[in-house]
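Here the complex is missing one protein chain, while the rest keep their positions.
Lettered A, B and C in written order, each chain numbered from 1.
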Amino acid sequence: MTAHFPILQVIIPLLAAPLCLFIRIPRIVGIFAILVSATAFFISCSLLQEVVTGGTLSYQLGGWAAPWGIEYRIDKLNGYLLLLVSGISTIVLVAAQTSISKELPENRHTFFYTAYLLCLTGLLGILATADAFNLFVFLEISALSSYTLIAIGTDRRALTASYQYLVMGTIGATFIIIGVGLMYMMTGTLNMYDLAERLPAVYESKTVLSAFGFFIVGVCLKLALFPLHLWLPNAYAYAPSITTAFLAATSTKVAVYVLIRYIFSIFGIEFVDMSLPLGDIFLFLGLTGIFVASVAAIYQLNIKRLFAYSSVAQIGYIILGLAIETELGLTATLLHLFNHALMKAAIFLAIGAVVYRIGSAQLSHYAGLGKKMPWTMAAIVAGGLSLIGVPLTVGFVSKWYLVVALLDKGWWPVAVLVLISSLIAVIYVWRVVEWIYLTPPRIITDEIKEAPMSQLIPIWILVLANIYFGVDTRLTVGVSKLAAQSLFGVN
Amino acid sequence: MVTAIAIARMSDLFAVVMLSGIYSLLSASLFLDLDAVDVAFTEASVGAGISTLLFLATLKLVPRYEKKSRYKPTLALGVVIATGALLIYGTLDMPHFGEADAPVHQHVAPRYLNDSMNEVGIPNVVTSVLASYRGYDTLGETLVVFTAGIGVLSLLMVSRRTKEKALQKVPADMQNQIILRVVAKMMLPLILIFALYVQFHGDYGPGGGFQAGVIFAAGIILYTMLFGLSLTQKVIKTEVVERLTAFGVLLYAGVGIACMLLGGNFLDYNVLRHDPVHGQHLGILLVELGVGITVAAVMVTLFFKFTWRTVKHKYNQ
Amino acid sequence: MNIIGLYNYWIVVVLMLIGFFIVIAHENLIKKLVGLSIFQTSVFFLYISMGKVAGATAPILDENYQLYSNPLPHVLILTAIVVGIATTAMGLALVVRIYEAYGSIEESDIQVQDNNDRLEDYLEAYGRKNDTHLFNQDKDE
Partner (left out) sequence: MWLAPETLLILTILVPLFAVPGIIAANRFPNRREGVTITASIILIYLVTTLYGLVQDGTSIAIKGPALFPGLHLSFEIEPLGMLFSLVAGFLWLVTTVYAIGYMRGHHEKNQTRFYSCFAIAISSVMGISYAGNLLTLFIFYEVLTLSTYPLVTHSGTPKAKEGGRVYLGVLLSTSVLFLLLAIVATWYTAGTVEFQKGGVFPPETAPIITGTLLVLYIFGIGKAAIMPFHRWLPAAMVAPTPVSALLHAVAVVKAGVFSVLKVCVYIFGLDLLRTLPSADFMLYLAAATVLLASIVAMRQDNLKARLAYSTVSQLGYITIGALLATNAGIVGGAMHIAMHAFGKITLFFCAGAIMVAAHKTEISDMRGLGKSMPITMIAFFIGSLSIIGLPPTGGTWGKWFIMTGAFDAGKWTIMIVLMLSSLLNIAYLLPIPLRAFFSKQAYGKPVQIKEAPLPSLLALSFTALGCIFLFFYTQPLYELASAILQ
């Protein structure tokens, strides 16, 4: 059975999603979804272990050998991300059980879980596949289901947000298939590793360059790199909290994975170097993104929007690591992928718990909640500290690596800018802290209670993970390093 | 192309939608010209058929005319020109149109053309690639359809109470068109049979689960348009259709799982029977059926949902 | 270089640009979706064009023909068409709901309404209820 793990990982949620429609009883569907996601998580654990000890796994779908059939290939990079996505998804689902009961009408619960599982399938499929077109198909599965997940709530602004996301996401996806098409045109293959072998022969071709251009733009739309981030803040702010937690922690991360995969595994870093000043572009966009989005975050009144802008800024850091184009930089990027997912999931789940209790994500309604919901608020603060990059949290670890990588490259002014930007994070996090702890409550709110255990436990698992991986970095740093090495080793 | 420009300029949305339907039909004929029969078939049924239908259903609910924009779309123009420049630049090194020695024809594809007869055993190479070599893509595609179904279902939900009240109230718009109704009654079985033909004949000619599903759905939609929702609902229960959407996907993935249980890889149909080619046949048959069921069910659901929305609005007024 | 050999692609490019332009320049939500589908369709042309072999026939094996067009792009595009219609359906459903919620399908109208919502939030946080706020805070101490 273990031989089938690479595909089972994706197929289990895939099968489970339609099954939800047969079960139909929301409570049971919810528990079923948790089980499914947990199974995927355990599979990914064993996969990662196998990949780290044994090397890359390949699985031929339909029994057809690689360039003809579709191949799944698990290496250190996607093994690591599979673990992240399925893990976060499981934890978020646990919290979802109670959270969505307040945010969604009862009759949409089944659809919510179905769409959620579809989205999970899509994300895992993107990660596992070694076929450029198959990647597009799963990208669309995850995209369509996230449009649903966003629009399924009751806030009307979620509808426009979802529509905006749909248009921009589809443009992104279309750009990606244009890129894939042009590459296919020049090489005749769709398998990523076959492409990697055949592309060097046509490196000089303008078509390949233009394919690469389309690809980068398309993926950057998906991963909300500044200035292509316009869809993100609204989508995150007005979607149901669980959706926000899940998407913020996983979907942009997966898009970054796609970018890394294409740059390093398919086109190869030499091609990138000789064709486009991509490093400089990423450096510029990453930095501008960090600053513009961080400053925008300061002025937000909706706490979800605030942290959504912060997500855009964090993507800037991730891209910055890529811009460095060294092994250390890539390690920093991969680390931050993981770490940022942990922080954002914790923060958005905690916000979800507040929305569950007070039904609002307006910052002003958070006044004085520090007393009423101490554990939830402590979680938001812990996540915020992690965002700032305070020591003993994962944020510190990522920032440390990023700065070391920047110094290693000799870009010390950029390192200074990165540190300055974390001060802006201090400002927006501290605005939240002041509302929570230092502003007296507006309304007499005796009935507001601490969040239910079913939400507090997942939240605190994530918070503790934030701290644990901030101290014991063997897993995260170890795997990121291995993955970065293998990506640079290939080329 | 002229059509496309016209679309860009028009502000009557109804006309725009109609034109885009025409555009799709034109595209389909172009595809045909380019030897892509399956694609042409699909584009005709989807682009010109279902998609136009959905647009029209939406137009029934929203205003028909576009407001004139106050902004000069300079930025948009810039972005578009930049994209265009990149594309044109990209085309410069492309292999020329129709050339037989382009890389696409040298690698991967030849195997499909040369060996698929032995390996899969059906003449329509498109089908064998679709359902077998790249069967997993098609599973993904079915899942996309299913996802869209779920999305629309959750977005356009109508409560049972509204439905019941509306059912009594709303007759079909074309209650009085007797000729049409009679013709349609006669057509319906033909359409459905044609759908089944397309479904199972995909191995040999153009067609397959997807096209069949669309045609099947079209039949039902036609029926609904003429005889009203209430009658259709008596024949086809919404709940059943919704479950069928899921069933198609399950069937497809189930075939894959069965292959795994029989010792092959996921979707490796060879193991389904003793003889690999027979196994392939069976596998393709089943998965195409899965695709067909999901597609038909989703299309019908989509149509129902959009129509219900209309009904709901009428009822509310 | 023989430019003529590329004409088909150039038509594709022009179509693509028209579609793309409609998507980003127009404010009507439905028209955007129409644009999107034109944009996607033009990509289908790109794929199908590259699969064409001059003088070949459709890839349905038959003893009478030797030369077939490349089937792989056809397969890919079949999938892409489906994805396209799925997206369109989803988009239309959203448009219907947006119209119900806002009473308009023009982007600018919707934006105005959203901005009003945000203004409300702002007033609630800082204005009107004057019990606590961040401005003029030093006076009371």
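Operating definition for what follows: a residue touches a chain if its C-beta (ideal position, glycine included) is under 8 Å from a C-beta of that chain, and two chains touch if they have at least 3 such contacts.
If you're wondering where the values come from, they're calculated on a predicted model, not measured in any experiment.
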item: Among A:A3, A:I25, A:A201 or A:L423, residue touching the chain not depicted; value: A:L423
item: Residue touching the undisplayed chain, where the options are A:L230, A:L276, A:V292 or A:L392; value: A:L392
item: Contacting the left-out chain in the complete assembly, out of A:V404, A:I457 or A:L475; value: A:V404
item: Positions on subunit A where the hidden chain makes contact; value: 385, 388-392, 397, 399-401, 403-404, 407-408, 412, 415-416, 419-420, 422-423, 426, 430, 434, 437-438, 440, 471-474, 477, 481
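By definition in this document, only the chains that are shown with their structure count from here on.
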item: Label of the chain whose CA centroid is most distant from the centroid of subunit A; value: B
item: Interface ranked first by C-beta contact pairs; value: B-C
item: Subunit A and subunit B, separation of their C-alpha mean positions in angstrom; value: 31
item: Averaged-CA centre spacing for the pair subunit C and subunit B, given as whole angstrom; value: 18
item: Touching two or more other chains - residue numbers and ranges from subunit A; value: 133, 137, 140, 144, 147-148, 151, 178, 184-185, 190
item: Residues within subunit C bordering two or more other chains; value: 16, 20, 24, 50, 72-73, 76, 79, 83, 86-87, 90, 94-95, 97
item: Residue ranges of subunit A in contact with subunit B within the complex; value: 4, 7, 11, 14-15, 17-22, 59-64, 67-70, 107-108, 111-112, 114-115, 118, 121, 125, 131, 133-134, 137-138, 140-141, 144-145, 147-148, 151-152, 178, 182, 184-190, 194, 198, 202, 205-211, 213-214
item: Subunit A partner contacts - residues on subunit B that touch it in the complex; value: 86-87, 89-95, 102-109, 111-112, 132-137, 139-141, 143-144, 146-148, 150-151, 153-155, 157, 159, 242-243, 245-247, 249-250, 253-254, 256-257, 260, 264-270
item: Of all residues in subunit C, those that touch subunit B in their complex; value: 1-2, 5-11, 13-22, 24-28, 30-31, 33-35, 37-38, 41, 44-45, 48-62, 67-79, 81-90, 92-97, 99-100, 104-106, 108
